[in-house]
Structures are given as C-alpha cells and as structure tokens.
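With one protein chain removed, the remaining protein chains of the complex are shown where they sit.
Up next is chain A:
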Amino acid sequence: MQPANLLLLTIVLAMVAYGLGYARSRALAAPLGGVRHLKSLPGYYGVRAAVWCGLPALIILALWAVFEGKVIQMMVIGSLPADVVPDSAGEASLLMSRIQNVANGSLPPAMVDGPVAGAADLLKSLQAQSRTYMTGLVISVALLAGFLGWIRIRPRLNARKQVEAVLRGFFFTCAGVAILTTAGIVFSVAFETFRFFERVPFLEFFFGTSWSPQTALRTDQVAAEGAFGMVPLFTGTLLISAIALLVAVPVGLLSAIYLSEYANKHVRSVAKPLLEMLAGIPTVVYGFFAALTVAPFIADLAPAIGLEASSQSALAAGLVMGIMIIPFVSSLSDDVINAVPQTMRDGSLALGATQSETMVKVIFPAALPGIMGGILLAASRAIGETMIVVMAAGLAANLTANPLETVTTVTVQIVTLLTGDQEFDSAKTLAAFALGAMLFLSTLLLNVVALKIVRKYREQYD
C-alpha cells in the first residue's frame, strides 16, 4: 500500500479507536451509576485509545518512510560486483539514479550493463517487499496497540492525565520544529560564511571600500579580481533605512497620537484599518511605484533646485520604504499609547493640563520605551527590505552619503549574487552567505535591543 494511503488508513483506525474507547468507557460507567464515577470524561478515554492506536503506527510509518530509500540503496549497491562499485559519492548517486531509471522503466534495460540491470531488478523486488512489510507492520501495530489500549480502559484509569502528557509532548515537538529550523538556517549560514573567509580575508570584507564581486568562473576566463568590501553596501543600507525612518517615525508616531488621543471612535474605526492596509500592499507594488513614479519625479525635480539626481536614487527608495513601514510605527505606538492607563490622563487633566500638555509631558514619556520598540522593529524591517531597493535604488555599489545618487544595499547584492547560474563554492556565491550573516547579526541585535526595551516597559505598569 502507498504510504499516503496507509497514513489515511491509520487515521481512520485511530478515529474508530476513539469511538470504541468512548463507547467502552460509557459502558463501564453505566453499571457504576454514570459518567461521574469514571476518573476522566469518556472523551478522554476515546482520545487515549486513539493515541494508543495511531501514535506507534504513525511513528513506525514515518521512520520507515525516512529510512526506506537509504537502506534499499545500500543493499542494492552492496549487491553489485566489486568492479562496478563506484569510489566517489558523486558517481555512486549517478549510478543509483541510473539503476532507478531502469527500475521504473524510463531507461530500457538493454542500454545498461548486466550488473546494473540485475541491480534494477533487485531494487524493484526490494521496493515491493518493503511496501508489503511496511503495510503489514503498520496495520498490525495499529490494531494490536489499539486493542491493548482499548481493553485496558478501567473506570479508575486516569486517561485525562495521559492525554495531557501526550498533548504536551505534541506541542513540544511543534515548538522544537520551529527552533530547530532556525538553528539549522543559522548553522548553514555560519558554515558558508566561514568558507567565505577562507577565501577572502576578514579585514578586506569588513573594511574594504570597494565592492565588485565579479570573479572568473573558469581558469581560462578573463575577469577582474573580485573586490569584497562590504562598507559601501552597509552605507547604502543605512542611508536608505535612515531616509525611510525619517519618513516613517514622525508620520507614524503623530498619526498614532492622533488616532489614540484625539480621534473619536468613528474616525478611529475607519482610519486605523486604512493605515494598517499599507502593510498589506505587496512590496513589489511599492517597488514599481518607487521606480516608475517617485524616482523619475525626484530626477525631474532636482535640477529645478540646482541639484543633480540620478534616475535611480536612494531618496526614492527610502521615501517609498518609509511609507511602507508607517504602519509598523503607528500600529505599535498606538497600542502602547493606549496601554498607558487612563488614570495617568485623568491625573494630568485634573491638574488643569490641556490634552496636548498631557500627551507631551505624561503619556509620551510613559509610552516612550514601547514606542522605541516599535521604531526598532520598523528599522529591522527597513534593513531587510529588498524589492523596493532593487527596483528604485539601483545596483551600483557607490560609497556615498548623497541620497540623490544611486546606491545599493546588502539585500540587493545578495539577490544579484545568487541569481542565475552559479557555482556554489566560488567566493562570489559564498559572499552572499557572509553578507546574509552580517545582515542577520545586525537585525538580531536590533531585535534584542527592541525586546529588552519592551520588557523594561512592561515592568512599569504591573
């Protein structure tokens, strides 16, 4: 039976076990005088029976599915005569895929050597055997364990506690998956970053002021020596993020103050969702808005006041990105300002302070740590943003502080380094991992700071 069908069957069996467990616990309770004489509610006995039936079977199914391929491959390779057995891992996987192609019929057996054809037959029979064993094992385990779980239902059995334990384990597994994934990403990035620093010196990467990662792909190719100084990229990122924050912080904060302190209920109920809708616009839409509308507008406007602007500028990308992150600032600030207790406002108003005095002198200082948290969150969003910058700020790694020039950012360079056909062990591609690691570290730092500030804020009103 196919693993997917087997999975469905096991689930059906578990559901049946639930029904049987439920019925049995009720039947046991009836002569005692009702469900309240059971240690747990009938539903818990049902779930317990379902867990007994389903869980071991599913674990076996999962393990089988994971290891089946590897074990069969080992057996097939082991059956080959010594002279055909490949010595490198690459060749082994090549040979294995050839055997598989023969086995599933996409390659006629006549086109390969005798041993390979024989291995293909073996593969086929092993796969069929594996299926049979798996089906038999899973179904019998489900039935047997389910029966055991069912027969052991007693009125004094505390099924509730066991079900809670299983659920706790399940939740722990879910949390573990998320944490392990994060750890895996971090480790793979860190590993590649170390490989990058084997090729490019540490100091050049951190303090080099020129970025041109084009290196020769083959030895006979004519190309410049790559330069891997990340300074221009980080300046570009900082410049654009700074412009974005200059737009988003005042606008977001002041609109949050208006919405939370001045607007009446009707305005608030309309304006707040509208403002938050800005966060729902896809960044690529912002990107072409920046590239097709804002950037040309700035390029046209700049000469009028005696400046020179390139058609793609940091200013255009920064302005549009600022608009994009307004909801981050406004929404969080709004929540924080609302969280300041009404008694603070009352206290200030009762002393004869006006609404704006109350806002500036009492509410804002009290909410400041939380507002800072929101701003830092917006900042890490701005640093990580890619699409707008790709479209509106350009690709040239200029080391400049002039917002009217074209600049590039860390994220944009990562994109350009990894698009197209790439070798995965050249300094060029590995540089993407190093940049990614730096970006990750800086946003992590920002997030840690933001979390710290938010935590400090929480202590104030508890």
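Assume a contact is a pair of C-beta atoms (placed from the backbone, for glycine too) under 8 Å apart; a residue touches a chain by one contact, two chains touch by 3 or more; residues count from 1.
Assume contacts and distances are computed from a predicted model.
Undergrad: From the names "Cysteine desulfurase", "Cytochrome P450", "Phosphate import ATP-binding protein PstB" or "Carbohydrate ABC transporter membrane protein 2, CUT1 family", which one matches the UniProt record for the unseen chain?
TA: According to UniProt, the chain not displayed is called "Phosphate import ATP-binding protein PstB".
Undergrad: Among A:Ala366, A:Val412 or A:Ala437, which one is in touch with the chain left out?
TA: Hidden-chain contact among the options goes to A:Ala366.
Undergrad: Among A:Leu41, A:Ala353 or A:Ala396, which one is in touch with the chain left out?
TA: A:Ala353
Undergrad: Which of A:Arg36, A:Arg156 or A:Lys265 touches the chain that is not shown?
TA: Considering the complete complex, A:Lys265 is the one touching the chain left out.
Undergrad: Which residue numbers on chain A touch the omitted chain?
TA: 264-265, 341, 343-354, 357, 361-362, 365-366, 460
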